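Taken from a larger complex, these chains appear in their original positions, while the remainder are omitted.
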Amino acid sequence: MPDVTVTRRLRFNAAHRVHNPALSDAENTALFGKCNHPNWHGHNYVLEVSVTGPIDPVSGYVVDLGRVRDVVEREVIDQVDHRNLNLDVPFLAGANPTSENIVVAMWGVIAPAIAPARLSRLRLWETENNYVEYDGR
Amino acid sequence: MPDVTVTRRLRFNAAHRVHNPALSDAENTALFGKCNHPNWHGHNYVLEVSVTGPIDPVSGYVVDLGRVRDVVEREVIDQVDHRNLNLDVPFLAGANPTSENIVVAMWGVIAPAIAPARLSRLRLWETENNYVEYDGR
């Protein structure tokens, strides 16, 4: 039975600043420039959630994408949408919310929540000109 | 000689319903919800066809994408465009036309038709928010 990858795209709008609390303000400014602006800025993030596996012969699905959407909305989107990624999100507490750190943290939440379906890739778009990808390895 | 992957994007508009004829109507409704609606619904599908191989030193191409387009249009797009995926398509006869089953069936048609060029990936978008990918394994 061949493996197919299915992907669901979801969106959220959040505020953040790129800031490492272990560094001084001057070091943060030098390292992150305008992305460190103290009064925050924000993005329309797009998250693509991919699951890989064999096709279930009864449903014809690898996984019910409606269930994937429901789980990711409850576990991730509802935590970050219209929120501040530095201040409001339990699974990002203490983290510097770069796209890299966000995507790895989201993996830690989504992978167990959708098991036994196998999460195979997360792609997170911060703007139409940059995105990050993580496959759990 | 390095391997490069080249991709052509094609579109078709089709009706379908997600329906397993081996199940009862009640089971189909429970499993597929509104996607099982008996009077059909439809999509603007987008198919991305990828071929991988070394660059031909004479043409500078991995493969002539014009030939790929012609073959895929004749073998696949002309069979599904402005058609019903449950009723009208020989290579989907008897299948439940989920995106997963469609993409695997299209692989079976396209891979031999474009040989000796090597089909390496099919990506099928059902809506702007979900897509499936298959690499033949």
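When the chains are written out, they are named A and B in that same order, and each has its own residue count from 1.
Quick note on the criterion: a contact is a pair of C-beta atoms (placed from the backbone, for glycine too) under 8 Å apart; a residue touches a chain by one contact, two chains touch by 3 or more.
The structure presented is a predicted model; accordingly, all values stated were derived computationally and were not measured.
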{"item": "Whole-complex copies, counting every chain including the 2 in place", "value": "6"}
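What we mean here is this: only the chains that are shown with their structure count from here on.
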{"item": "Rounded Å distance, chain A centre to chain B centre (Cα mean)", "value": "28"}
{"item": "Contacting residues of chain B [partner chain A, same complex]", "value": "18, 20, 23, 31-33, 95-101, 103-104, 128-134, 136-137"}
{"item": "Touching residues (chain side chain A, partner chain B) in the complex", "value": "2-10, 55, 58-62, 65-66"}
